[in-house]
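Just one protein chain is left out here, and the rest sit where they should.
Naming follows writing order (A, B, C and D), and every chain is counted from residue 1.
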Amino acid sequence: MAGSNYLWLIPFFPLLSATLLMVTAGQLPKKIIGFLGAGSIALSALCVALQAQHFLASGEIMQVTLWTWMSVANFAPGIAFYIDGLSIVMMSVITGVGFLIHLYSLEFMDDDSSYSRYFAYMNLFVAAMLLLVMADNLLLLYLGWEGVGVCSYLLVGFWYRDPANGKAARKAFVVTRVGDAAMALGLFLLFTELGSLDIQTLLLAADSKWQSGDLIPTIATALLLGGAVGKSAQLPLHTWLPDAMAGPTPVSALIHAATMVTAGVYLIARHYSLFLLAPITLEAVAWIGLATLLIAAFTALAQQDIKRILAYSTISQIGYMFLALGVGAFSAGIFHLMTHAFFKALLFLAAGAVIHCLHHEHNIFKMGGLRTRLPIVFWSFLIGSAALAALPFTSGFYSKDPILLSAWAMPNIGSYLWAGGLLGALLTAIYSFRLVFVVFFGEAKTLPNKQPGWKMSLPLALLCLLSIIGGWFVLPLDHVFPAYSHGEINHSVEIISIATPLIGLAIAYGLFLGKQLSISGFTQSTLGKALQSFCFSGWRFDALYQLLWVCPYQVLAQLWRNEPIDYLYRGIVSLMQWSNEQLSKLQSGELRWYATSMVFGLVILVLIMLRSLS
Amino acid sequence: MNGLQIPLEHVLIIASFMFSFGLLGLMLRRNIIFMLMSLEVMLNAAALAFVAAGAKWAQADGQIIFLLILSVAAAEVAVGLGLVLQIQRRFKTLDMDTAKRMRG
Amino acid sequence: MSLALLLGILLAGGLVAWLSERWHKDLPRWLSLVTIGLALLQLVSSLNVLAPDSFTLVPDGRDASSWLIHYQLAWIPRFGISFELAMDGLSLLLVLLTLLLGLVAVASSWTEIDFKPGFFQANLLWTLAGVCGVFLALDLLLFFLFWEVMLIPMYLLIAIWGHENKAYAAMKFFIFTQVSGLLMLLSIITLAWQGYVHNGYYSFSYFDLLALPLDSTLAYCLMLGFFIAFVVKLPAFPVHTWLPDAHTQAPTAGSVLLAGILLKTGAYGLMRFSIPLFPEASMQFAHIAMSLGAAGVIYGAVLAFAQSDFKRLVAYSSVSHMGFVLLGLYAWNSLAMQGAVMQMLAHGVSTAALFMMAGALQQRLHTRNMFKMGGLWYYMPRMGACALFFAVASLGLPGLGNFVAEFLILVGLFAVSPVMTAIATLGLITAAVYSLWMMQQTFQGKTQLATKTTASLQDFGGREMFTMAAMMLALLWLGLYPQPVLDLAQPVIDSLQALVTISPQIAEASL
Amino acid sequence: MMESLFYLASFIALVATVLALSRANATHALIYLIVSLLAVAVIFFLLGAPFAAALEVLIYAGAIMVLFIFVIMMLNLGDSGVAKERQWLSPRYWIVPGLLAAILFGEMLVALQHHSAALSGKMISPKAVALELFGPYVLAVEIASMLLLAGLVGAYHLGRRFLARTEMEEELQEELKEQEQQRAQP
């Protein structure tokens, strides 16, 4: 069952299941729906596992073309797959984590009336995401890219009867579409310049055609970066992700934490050689990552909604991945992508369990003391948070540490990047443990009405395990990316990097559990309040965009609503009507006037004739 | 007996004057009888011009056209006066300014 | 002969359908289906006799005999006007689309029409005949004749079976197309006169008028005559304002025909006549045409977003989408032209479906105002799913036909004008804005309807679902395996390109 | 002598025409018109067209004008409405038409000044006219007979009803009143 001939099965299973679920439109019994929904992902995951084993054993890159999509002149993208180590990693994460989340969903969504629709969308998403990472050419990648966007839209707005959810869903889609449009332009540019959209051909052609620092690769990579920024919720297109938490929590776990949002990272990693030709863009990637991770971390500190905290933390962690890509540590970025998928999925699922068991309560300050009442969830959350904060020996530590060290090793700007990343790490530790302490310690404010069943607990347990041991995985990326070594790093740097999360933990403990520290004096002051609300609103990005884009667009639409162009035609019509009325007045019915007008005409005619006198 | 030997223009000027005045009458008068009279004056002016032109070319054609104009005038006046009778009967007036039921 | 027969079937079928309403009021629509079916059969059987490789051979653009089917009959020899019909891959595609959407139109108005159903079906079939004639006619005057004549049944469809403001809409539609048509008539006759002066004999045949040596100013003016007629029909900014009104007021079948196929005649005209007849002038004009296209893309999208009327929204989205066609055609390279052809087909299907949706909504809710809808998914999930499908199709989701079309157009266009491409790409974003807005207002959110209305709402039945499913499959097919269509169109595009040896950039440089 | 006679006749014709068309009383106007026609007849005679002159007197002044007089008498127009007619002839009404007519006349004068030709001075006898009339113009005579037939039938049809007053008269009056009222309303 392994080998390129069977690759098509991987996206096929979820696609088939999605189609079946859609066509039957909820008419199937619930058990079969669940079986189809989760089972298809399981089959898919199994296939991935077989393929991965085959790949690891043989190390051969698999390529297969199912059919030529379209062929016009020299433009001939196929429905074709290209599987190398990077794809294998991504596919494993998608199907593996995806399967766990589907399993979890079986219970989480049990009482929802649109059970079938949910699994249809989820399966469709997995299929699209798989196409994205398996695609051999940029057009198929774009298909997956847009496909996951639509599924994200559908799932964010899953509970469609609340208009707020619809709004969040549209925001998610449209904001990412801005990035997608840039990416599409990038595709046009690349095709026009290189004559192909096959990724490997294109990369080779780019290498031979351009020198590092040329203008065109810079523009092309900047445009691709636009797409990546949109999809991965990086500055300046990050505002959609917190709102996207309106969807069911497993959706947030799968799409908005583990897989889709990391597509941007994948895109850049996939085209790393192109980005290497554009050092300016690559540096921009690093800076974007850094800025995003800091802004998001600050914002996360001020949030009260458990899912929003996690959302901002996702943005922040992807910032780390961008930072890694930007400094050229592609493997580190991908590695962090994987571990992040584990622990962030774990955190979301655990948060989902909390919400599920706590009457859909989202506000962390209305929770508390859940340590004893939901022990499984507590341990999951704790492990997840530890990994998020990159405490030593968790997977997060193994992935984040190389990023910081690579940043340090960057010439010229390395120390700034490193310092920024370090600050981010400190903040990460503070907000993640703030979450743990507030939710699971202290006195209980709301009592859970149920306990998670095995379908929820098993994924949590497995993800806990992965979050811990994920750091020891060795990814088959050696042949994908150039060997990277950040050389000898000062030990003090290493130590500071390791110690920072611990300091953060301590601060969080002092602030939220032991109460040794208090910043209430500061938070009560005017400046503090302002700062808090500034952070709470996500640094006012939403308001800014509202002012810059949304409002002008709406005003424009309202202004044009009645067709300014049509006024021109209506004016012509009015002119005609006016002349008609004026001329009709002349038709007075008076015989003498008619005679007069005739004489007038005669006089004019004779006058014209007389003009030839002169 | 021989005819006059004066410039043709003089006759034509008289004809023009009569023609213009006929038109003026048409534009001014409201009584349909006067309008018919104006018509007669205009036709007469044309007839005068034809006869004069015929005299210039020493052709009988001018007079023949005059003859035709005469029959035309007779026919028009016959029907016109028939109409006058009807108008008087229907409108109780010959004032054509009252006859403007159709307009616009 | 087979092509004339095709038109004859439709015309006669219309007559029979009209007369049949005396016997039973359900008879006309069945007869209508049968007629279109017969026409399809006739088309297929006439293609069957052709050699398989004739579909891939590049026809000689100047020689009718190299086309798939060619038929000529002297009509008015006094002016060299003949009844000349011919079919190549492009015409074939568009005729197929016409007939298939004809079936959709009949299905979409299955229960809508109570008043004079026979005459309704007759007008519908005559419109189809007119449109097929437009796609097949190669004598310029015959082409003009079909161009004008198809308007009358369409006018009657709107004027008789339209909605509240039908008089205004029908009139606007007719006058816009007629006035621009007069300009085209002027251009056609002037062109033929130039042909007469040059050749010494009258001819309105396409092949005789191609490559006529013309004074460049005159050629430019004549090209404008054609161009205006075609862009009005397309419709392109800023002569599009008839479209929203006509669409809004037309009965469902009328909207389906109007959006699905009538608009395509404009694009077809540009591709077949306006550009090849006046290559230099057209390419000099290309930058203006493309600007209009790009403006239309954005303008249409913004206005679509501003609408509260479901049908108006879809109508403006058509303006936006047809802007892409204009861009694609004037880029005049294989990619962009293939994209334009694809856009004609895909837009035909997706917009027809959306209008059908609008018709179904209006039939159920008696309103087109989206602010009075909302939350309909809950009551009519099947309808919601269909709407969703076509909404994302219209915003250009990859995997569906519209994406292939827009992508090809933009890729092709980029090589010609990156700036235009960038502007048009903005259309991808704005399309998302209005499509999703439409979904939100109608099927999502809280319902604004009275409970009495919602209680009696009926979801799509079997007939409607069948039609919808067919169109969905068509879009998926166009989106995932468009190669048959591309292969059919490619020879035509090659031959058209052989007629126009100058590219927009060169023409612009020579200005 | 003949010349002065011509100018005298012309003068009379012009003055009579002006007077005819500016009278308020129809009968007076008609008398002036007859004078004008007689003067034109003199001009015809002087121009060498005795046949035309005779016909002018016989038919124009004699027959057609008498027809007018008959109608005026029949309708008993007489003095009625004279005052009204006078009022209509105030300058307010005739300024524009007068100006137009004057311009037209002026234009003709200008045109005629650029053309000069003398009359032949030859007399064309009635015989010559007759020969011509029943030669090449014979068909004109035939068609003229049809024309007169049309005039006759038309005049008969229109006039007959005046003589045979029908009972419909009152109905028509009512309709007329209604229409007047309708017009008065807006």
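In this section, a contact is a pair of C-beta atoms (placed from the backbone, for glycine too) under 8 Å apart; a residue touches a chain by one contact, two chains touch by 3 or more.
Keep this in mind: contacts and distances are computed from a predicted model.
Among the names given as "Acyl-CoA dehydrogenase", "ABC transporter permease", "Sarcosine oxidase subunit gamma" or "NADH-quinone oxidoreductase subunit N", UniProt records the absent chain under the name "NADH-quinone oxidoreductase subunit N".
The shown chains contacted by the absent chain are A, B, C, D, with contact judged over the whole complex.
Only one of C:38, C:182 or C:470 touches the absent chain when the whole complex is considered: C:182. In the complete complex, the residue from A:372, A:523 or A:580 that touches the missing chain is A:580. Remark: the residues of chain B touching the chain excluded from display are 8, 12, 15, 19, 22-23, 26, 32, 35-36, 38-39, 42-43, 45-47, 49-50, 52-54, 56-57, 59, 61-62, 64-65, 68-69, 72, 75-76, 79-80, 82-83, 86-87, 90-91, 96, 99-104. The chain not displayed touches chain C at residues 75-79, 115-116, 141, 144-145, 148-149, 152, 155-156, 159-160, 167, 170-171, 174-175, 178-179, 182-183, 185-186, 189-190, 193.
In the full complex, chain D touches the hidden chain at residues 107-108, 110-112, 114-115, 117, 136-140, 142-144, 146-147, 149-151, 153-158, 160-161, 168, 172, 175-176.
Convention: only the chains that are shown with their structure count from here on.
Here the spacing of chain B and chain C, counted between their Cα centres, is 65 Å.
Rounded to whole angstrom, the centroid-to-centroid distance between chain A and chain D, based on C-alpha atoms, equals 98 Å. Centre-to-centre spacing of chain B and chain D amounts to 5 Å, using the average Cα coordinate of each chain. Residues of chain C in contact with at least two other chains: none. Residues of chain A in contact with two or more other chains: 592, 596, 599.
Listing the residues of chain D that touch chain B in their complex gives 2-3, 6, 10, 13-14, 17-18, 20-21, 26, 29-30, 33, 36-37, 40, 43-44, 46-49, 51-52, 55, 59-60, 63-64, 67-68, 71-72, 74-75, 77, 81, 84-85, 88-89, 93-94, 97-98, 100-102, 104-105, 108-109, 112-113, 115-124, 128-129, 131-133, 137, 140, 144, 147-148, 150-152, 154-159, 161-162, 165, 169, 172, 176, 179.
Put simply, chain A touches chain D in their complex at residues 592, 596, 599-600, 602-603, 606-607, 610, 613. Interface of chain D with chain A (complex): residues 96-97, 100-101, 103-104, 107-108, 110-111, 114.
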